[in-house]
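Every protein chain but one is kept in place in this view of the complex.
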Amino acid sequence: MATAAIAESSAAPHGEHTHYTTTGLENRKIAMWTLIGSECMIFASLISTYLVYKGRSKVGPWPHDWGCKTSAIVGKTAAAVQAAGCAAADVMKPVLDIPITSQSTFVLLMSSLAMVLALEGVENHGKPGYDRWYKGSRFWLAMTALMGAAFLGYQAYEFTSFVHEGLTIRTNLFGSSFFTLTGFHGTHVAVGVLWLVSLLAIDMKRGLKGATDVLLVDIAALYWHFVDVVWIAIFTLIYLIQ
Amino acid sequence: MSDSAAIVDRAHADHKAHPTWKQYKWVALWLTVITAVEVWVYYTPFRESPLFAPTLLAMSAAKFAIVVMFYMHLKYDHWVFRRLFVGSLVAAMGILMALLFLFSKLKIG
Partner (left out) sequence: MASSAAPAPAFAAAPAATGQSGLWSWLTTVDHKRIGMLYLWTSLAFLFVGGTEAFILRLQLAHPNGQVVSAEVYNQLFTMHGTTMIFLVVMPLSAAFFNFLIPLQIGARDVAFPRLNAFSYWVYLFGGIFITLPVFFNVAPDAGWFGYAPLTTNQFSPGIHIDFWVLGLQILGVSSLAAAVNFITTIIHMRAPGMSMARMPMFTWMSFVVQFMLVLAFPAITIALFFLQFDRFFGTQFYELAAGADPLLWQHLFWIFGHPEVYILVLPTFGLVSEITPTFSEKPLFGYNVMVFSGILIGFLGFGVWAHHMFAVGMGATADTIFGIGTMLIGIPTGIKIFNWIATMWGGNLRFTVAMKFAIAFVALFLIGGVSGVMHASPPTDLQQTDTYFIVAHFHYVLFGGSVMGIMGGIYHYFPKMTGRFLSEKLGNWHFWMFFIGMNLTFFPMHFSGMLGMPRRVYTYDAGQGWDTFNLISTIGVVFQGIGLFVFAYNFLKSWKGEKNAPGDPWSAGTLEWSIPSPPPEYNFAQLPIVTSRYPLWDIKHPERTAELRHSDPDTAVVAEAHGVPMLEQTETRTAKALGIPMPFPTIKPLFAALFMVMLFASLIFLHTASLQVAVVSMIGTTLLFIGAVYSWLTSPLE
């Protein structure tokens, strides 16, 4: 085994057009995993800040509780806030919208499925059965990008409605840390959509096939799934747990 | 690593075959089911229980692991990738936990 490996690597050191590598892996894949490791720290810092500042805001709106525009009253229900002396017109409802966010979470999860199918399409390009449109990479790349864009649409809707309810990035610590954290994630999704659209453009132009293109899509897929995984954590830690 | 291991590594590089649609559909189904349970639990009285947060964290961790292992192929790929990711993840979780303790968001005992 070792013998063969050495012979292969050294017999023709001149003029070989593939570079020798220690592991036989792909440079760009190692780099992407390293980058993902770094991104883990980025999001850990953002999430820690959100959690550290949870419940420290001086004014509403609050993520899970009812509040009052004119005072610091907080309560579990609208009635509780009013009972504590808040005028009905000043009552602020909790801003987090679980039904809407559950939908966007589902969309992002499904986009990951579309992504693996796109990769499968590239890997099996030209094989029997993969020439049908619903098995090919173009369809699934487009679906992934579309679902990513839909997620961004949900986020835009969410952000606008928060602003209408009086929560901006400047309102309180919750607003600052919430918009920054989810905004960072949204930016990652946007970069991912741009990336997927670029891949789709290449696919339309010349077709994605062969080992090099598999790698190209594989790396984008790693990035995309990572963005998905981060959202899994955010959804639980920020939206569901109070 | 032994002397020839680095050289031989090359021959081992081609990793186990990635899963296909047959597994992916189950993975997607599991992810959907767990998410549905998460959201459902949110609307039940269980939300007030002290076990609510740990339960949700466990479900979230399960989803996280499923995506990383199957969609990102970490279960099948080269050990280098696994180490790169798990190492960073452990560091990130450690920092997160330490900060929560330091800011008294978590308490020992």
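So that you can tell them apart, the chains are marked A and B in the order they are listed, and the count of residues begins at 1 in each.
Criterion: contacts are C-beta pairs under 8 Å (C-beta built on N, C-alpha and C of every residue); 3 or more make two chains touch, one makes a residue touch a chain.
Source: prediction; values computed, not measured.
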Hidden partner chain, touching residue among A:31, A:83, A:156 or A:204: A:31
Contact set of chain A toward the excluded chain (per top definition): 2-3, 5-7, 9-11, 13-17, 19-23, 25, 27, 30-31, 34-35, 37-39, 41-42, 44-46, 49, 52-53, 56-58, 169-170, 172-173, 175-177, 180, 198
Residue ranges of chain B at the interface with the undisplayed chain: 1-7, 80, 84, 87-88, 91-92, 94-95, 98-99, 101-103, 108
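We adopt the following convention: only the chains that are shown with their structure count from here on.
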Whole-Å gap between the CA centroids of chain A and chain B: 15
Chain B residues within the chain A interface of the complex: 4, 6-14, 18, 20-21, 24-25, 27-28, 31-32, 35, 38-39, 42, 47, 52-53, 56-57, 59-60, 63-64, 67-68, 71-72, 78, 80-81, 84-85, 87-89, 91-93, 95-96, 99-100, 103, 105
Residue ranges of chain A touching chain B (in the complex, touch as defined): 1-2, 4-6, 8-9, 21-25, 29-30, 33-34, 36-38, 40-41, 43-45, 47-48, 51-52, 54, 98, 102, 105-106, 109-110, 112-113, 115-117, 119-120, 123, 221-222, 225-226, 228-229, 232-233, 235-237, 240-242
